[in-house]
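A single protein chain has been omitted from the complex, and every remaining protein chain is retained in its original position.
== subunit A ==
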Amino acid sequence: MSKLAEVEAKEKVPMSKVKKREMWKSNLTAWLFLFPFVSLYLLFMVYPIIEGFIISLTRGGFGMDREFIGLSNYTTMLSDAFFWEALWNTIIFVLISTPSIVVLGLLMALLVNQGLKGTTFIRAAFFVPYMLSISVMTSIFVFIFQPYTGLLNEILRSVGLIDGEIFWLGETGLAWLSILVATLWWTVGFNMVLFLAGLQDISEEWYEAADMDGANAWQKFWHITLPSLRGVLTLVVILQSVASFKLFGQPWLMTGGGPGTSTRPLVQYIYELGFRNWNPGYASAVSYVLFLVMMIFAFIQYKLLIKKED
């Protein structure tokens, strides 16, 4: 507050010519530093966003004449069963994966934060999967889950739990479970690190004071740890749901969106519309809907979580 007031006060004082020149110089320096970023940002973010919207109002393949058709792509979507299925798949995945990953990440962070023996190793072990590329990660899980030669079925058979095949990647429910497990294993380490940073920011004194008042471990967690983590929690929940909305690689590489289209998320549908069906107009329109849904989700989460903090 006080700093801001100072700056404001300064600005009101009429500036000498020398000062003006100094201001100007620092402005120029700032622009010079900003120039590379701003120009790339305009070229690769702002321009495509605008162009994408314009394309969503047209029809015609890449490189062919585009015909303006107004909002017709958007109305087509209303009666497109594949669109609703993909949207539903995506939302369900967000609703299930986000809490699972956030809770598990928090639990792992609490565990690592205990300072037990071997913590360094556990912390590293939790984080390493995050460093794998998606193709490596999915290859590992395909190897585990695939039928006839997969590791998991082999193990289950050898201990006598099953007798035959379980199609982990071939039945809708199980395929989603497999995708969820793979995603959890892959990304939870990153959330753990964020929570861990938050945990280490909490002052020890509060716990000591709570100890003196005779608070038990659960009370300490509920009244000290969790409220102190609210900022990190907001960040993690929003980052994670945005990441879950963008789900594509895991189903694409593990199930191909199958069986049939039952594990196909919206991003995969957009990709297929644009680059397989050669229909960039409709693909852009669906992208815009996804963008809108994500905005709404992020906004609601932000409002809910920030309100609590006040």
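Just so it is clear, contacts are C-beta pairs under 8 Å (C-beta built on N, C-alpha and C of every residue); 3 or more make two chains touch, one makes a residue touch a chain; residues count from 1.
We take it that contacts and distances are computed from a predicted model.
Engineer: What name does the UniProt record list for the absent chain among "ABC transporter substrate-binding protein", "Cytochrome C", "Aspartyl/glutamyl-tRNA(Asn/Gln) amidotransferase subunit B" or "Response regulator"?
Structural biologist: Matching "ABC transporter substrate-binding protein", "Cytochrome C", "Aspartyl/glutamyl-tRNA(Asn/Gln) amidotransferase subunit B" or "Response regulator" to the record, the invisible chain is "ABC transporter substrate-binding protein".
Engineer: Check the options A:Thr76, A:Ser139 or A:Gln301 and report the residue that touches the missing chain.
Structural biologist: Checking the options A:Thr76, A:Ser139 or A:Gln301, the one contacting the hidden chain is A:Thr76.
Engineer: Among the options A:Leu169, A:Ala182 or A:Val267, which residue touches the chain absent from this view?
Structural biologist: A:Leu169
Engineer: Touching the absent chain: which residues on subunit A qualify?
Structural biologist: 24, 27-28, 31-32, 35, 59, 61-64, 76, 80-82, 146-148, 165, 167, 169-172, 256-262, 272, 275-279, 282
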